[in-house]
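One protein chain is absent from this view; the other protein chains keep their places.
As written, the chain order gives the labels A and B, with residue 1 at the start of each chain.
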Amino acid sequence: MIKKTIFYFILIVSAIVFTYPFLWMFLASISPDKAIGNLVLLPSQVTLDNYRQMIAKIPIWRALLNSVIVSGLITTGVLVFGSMIGYALARLEFKGRNLIFYLIIFTMTIPFQITLIPQYILMVKLNWTDTYYALIVPYLINALGIIMFRQYFLSLPQSLIDAARIDGCGELRIIFRIIWPNSVPVILTVAILTFMTSWNEVLWPLIVIRKESLMTLPQLVTLFVVGGRAESQLGVKLASSVFLATPIVIAYAFFQKYFINSMVSTGQKE
Amino acid sequence: MRKGKLTPYLLVSPYIVHFLVFVVFPVAFSILLTFFKWDIISEMKFSGFANYRRLFADRLFWKALVNTLYFLSIHIPLELVVSLFLAEILNQKLKFQGLFRALFFLPVIVSGVAVTILWQQLYGYNAGLLNKFLMYIGLGKVGWLIDTKMAMPSIAIMATWKNVGLYIILFLVGLQTVPKQYYEAAELEGASHWQKFFKITLPLINPTIIMVVILSTIGGFSLFIEPYIMTGGGPLNSTLSALLYIYKQGFFYYHMGYASALGIFFALLIMAVVIIQRKYIEKRT
Partner (left out) sequence: MRKIKKILSAILLLSLTFCTGGNSKRNYLTYWSSNNTYEIEFARKMVAEWNAAHPNEKVKFQPVPEGQSSEEVVLAAIVGKTTPDIYSNMWQGDVEAYAKAKILVALDTLKGFKDFIYSRCDSSTIKEVTAADGHIYQVPWKVNPIMMIYNKKLLDGIGFKNPPTTYKEFFTAAERFQKQNLVNGRVTKWFGYAEILPTWWQRLFDFYPLYLAESGGMPLVKNNKAVFNNKYALRVFNFLRTLYVHDYFPKERLSARQDVFLSSVIATRFTGPWDIAHTEKFKPKGFKYDFAPLPTSGKKSELPITYCDPKNIVIFNTCKNPQAAWEFIKFYLSEKNELKFLEITNQLPRRKDLLSNPLFEDYFNKNPMMKKFARQTLHIKGIDQALYLKEVFDIISQAYEESVVYRVRTPKAALDDAEKQVNLLYSK
């Protein structure tokens, strides 16, 4: 009994440690600037002024839209291409299949640091800096996504595919009409993982996007906080930070199980 | 057997294109660039091994490498201990296990930018929440981000806080694979809780431990946004990470050739470390 109490105590303290900072940030963002210094639990005064100022200062809605577009298209691409390639690798026999499989594994081990600068130069040469292309195209195919699809498709019964072939389905139709409905868990996992990673990506946008109207949310917030336009108003900076965190937290509240599963599956890949 | 022998190739062709354009070309170009001096605006100038010679003499780059390793040496053990400890407690058939798990996981999904902005406030020397708390319980203030000895550990603590939720769950999965009979047998022999933990649990979840180590090694090598926002690499370059330094050389000063040389060298180093770790796993399992 004592042991259990101690355990609960530890767990509750840890839960506070992991969540209270977010709560503080949220409360600070709705407090007037001069009250933030003394804020611990309850704000002495509630105001939306920080949010109003933030919206007036930076095109944050536009950045939100950009992030949705970019992450949405990347996720779609990863799902479509990933399942096509994963299917070919898992279910079709052709020369060079193993070679391609090992190539994919190999690309996963290349650190992105090595390709960062030449990829930027590539974007410059393609005239893609300051376009959505630069943000989206390099991420449309993702090695991890392919591998996850392949692993999952390997476990599907062959009879499913054979039946479809007898009905005269083409391979694309098999993938999207027969395989997809039977692969919801892996699709959700890959989708959440891809969406989250691209949503939180900040280094690449910092490099290829300079036009304010094309900036993604994390990029705009980073530059807003580091740069001078917040006019040293702490509350406004924190408001932008809350704004950045909120969409993912809301999604997490709904798809908690899938979030956790997808992150775990990246772990087990290694 | 099917009419379209080409079909599989068509299906994998997007990957081939992507691989050529975004992997083969950049890597080859990067290697080529290391032999040139180039600021993008002017013409490329061949410079032989000058970039590599400069790399080996560049004290700041070596400092940045050491800083990155220092970060890993704090971050990884801390992460292992905390996540294993909390996973072990969560594994004790308690109520609300799911709720706690979900709460611990929250920092994992939130953008690193938001987390960094938040922690900059917590770490403030004079008005930060952490120091206020320390003063309140009668301890002195800590120079989290302004003390050259504390700045990197502070960033490591923050990174641990952000990622530990993921590792807790990985360990939970690992812990659940340990057969119950082992514990029952040990209990019969009168083993204490901690004895069971060290004698049975630890050896059996070794693969998970190594997996966590590799994951956080790879993550740790890409340390960038935290010092970029919080310290700019200071004080006295104590939080200058290798990636931040490469970024500065490439995108502050436009020393593209030199930055490429740094990138290649750094990437090789990461690969070497990961290969050694992998070898180690294969030996153990």
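To be clear about the criterion, a contact is a pair of C-beta atoms (placed from the backbone, for glycine too) under 8 Å apart; a residue touches a chain by one contact, two chains touch by 3 or more.
Keep in mind the model is a prediction, meaning the values are calculated, not measured.
Engineer: One chain is left out of this view; which of A:92, A:188 or A:223 touches it in the full complex?
Structural biologist: A:223
Engineer: Where the complex has a chain not shown, which of B:14, B:219 or B:232 is the residue touching it?
Structural biologist: B:232
Engineer: For the chain that's not shown, point to the residue among A:47, A:76 or A:256 touching it.
Structural biologist: Counting the whole complex, the residue in contact with the absent chain is A:76.
Engineer: Which of these, B:35, B:96, B:125 or B:183, touches the one chain of the complex that we don't see?
Structural biologist: Final answer for the missing-chain contact: B:125.
Engineer: For chain A, which residues lie in contact with the unshown chain of the complex?
Structural biologist: 33-34, 36-37, 57, 69, 73, 76, 80, 123-124, 127, 129-133, 136, 170, 172-173, 176-177, 206, 208-213, 215, 223-224, 226-229, 231-235
Engineer: Could you list which residues of chain B touch the chain missing from the display?
Structural biologist: Residues 40-42, 120-121, 124-127, 143, 145-146, 148, 231-237, 251-254 of chain B touch the chain absent from view.
What we mean here is this: only the chains that are shown with their structure count from here on.
Engineer: Need the CA-centroid distance for the pair chain A / chain B, whole Å please.
Structural biologist: Here chain A and chain B have centroids separated by 17 Å.
Engineer: If you look only at chain B, which of its residues touch chain A in the complex?
Structural biologist: By the definition above, chain B touches chain A via 2, 4-5, 7-9, 11-12, 14-16, 18-19, 21-23, 25-27, 29-30, 33, 40, 86, 89-90, 92, 94, 96, 100-114, 117-119, 121-122, 127, 129, 161, 165-166, 169-170, 173, 211-212, 214-215, 218, 221-222, 224-225, 228-229, 243, 246-247, 250-251, 256, 259-260, 263-264, 266-267, 270-271, 274.
Engineer: Taking the touch rule as given, give the residues of chain A at its contact with chain B in the complex, in rising order.
Structural biologist: Answer in residue numbers: 4, 7-8, 10-11, 14-15, 17-19, 21-22, 24-25, 28, 37, 81, 84-85, 87-89, 92-94, 97, 100, 103-104, 107, 109-122, 124, 138, 140-141, 146, 165, 171, 196, 199-200, 202-203, 207, 218, 221-222, 225-226, 234, 237-238, 241-242, 244-245, 248-249, 252, 256, 259-260, 263-264, 267-268, 270.
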